[in-house]
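The other protein chains are all here in position, but one chain of the complex has been omitted.
Coming up: subunit A.
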Amino acid sequence: MTLLEIADLHISYGPVDAVRGVTLDVEKGGVVAIVGPNGAGKTSILSAVQGLVRTRSGTIRLRGAEITDWSPERRARAGIAFVPESRGIFGSLSIAENLSLAACALAEKATAAAQIERSLELFPVLADRLNQRASVLSGGERQQLAIGRALVSSPDLLVLDEPSLGLAPVILDGLFASLAALRDEGRTILVVEQNVSRAVRLADHVYSLRGGLLERLENPQDLVGDPAFRAKHLGME
């Protein structure tokens, strides 16, 4: 079953066409990764999925229902959880308050309590520091809180923007192990990532985005170490 359908999506910022005719399906229970260099339009696609940018044309459907004109909060309540590149942590609130805030998208309190427990199991570092202000967390801990908080609403689709950004390799190991655990329990994930090798290991399908154009990569694991691929798709020499 297709959970998310993006069809012929165009996004422009003034005269600049950031996304040009992107079409992408995310199957329920699948993990889709989009890789590409800075400025390729990756974040723009995710922002459009969450309703944070206005699209020029194209449609976005969730479980078959068109959501292109829905507000971000309506999409969140419909089952899309977005973890932005900036993490979106509320620094003046405690970790417990950050987690409980996400429960407002849920109708059942009991479900929220269970989901929070699940997030604390997945990221135990948060469990010991529930009363601390989120502003004192390190970059890796903030990312764990952002993902843990996104899971509280029990989303149908988890949307992650550059989860590895600014994190040390040792932190990344733990983070991607948690994401793999989420994948293995059947969560649907759409992730934008510059760390291609980790994205390839995590995802079922990998797409490359260059200049606003999307291209599906066949056998991406064979391409990770290929200098020609890295130069063409990631702008890396």
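Heads up, the rule we're going with is that a contact is a pair of C-beta atoms (placed from the backbone, for glycine too) under 8 Å apart; a residue touches a chain by one contact, two chains touch by 3 or more; residues count from 1.
The definition used in the following text is that contacts and distances are computed from a predicted model.
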Protein that the absent chain corresponds to, by UniProt name, given "Heme exporter protein B", "Branched-chain amino acid ABC transporter permease", "Phenylacetate-CoA oxygenase subunit PaaI" or "Zn-ribbon domain-containing OB-fold protein": "Branched-chain amino acid ABC transporter permease"
Of A:38, A:131 or A:219, the residue in touch with the unshown chain: A:131
Residue touching the undisplayed chain, where the options are A:55, A:100 or A:164: A:100
Residue of A:91, A:139, A:166 or A:211 touching the missing chain in the full complex: A:91
On subunit A, residues whose C-beta touches the chain left out of the figure: 50, 52, 71-73, 76-77, 81-82, 84, 86, 88-94, 96-97, 99-109, 112-113, 116, 120, 127-131, 149-150, 153
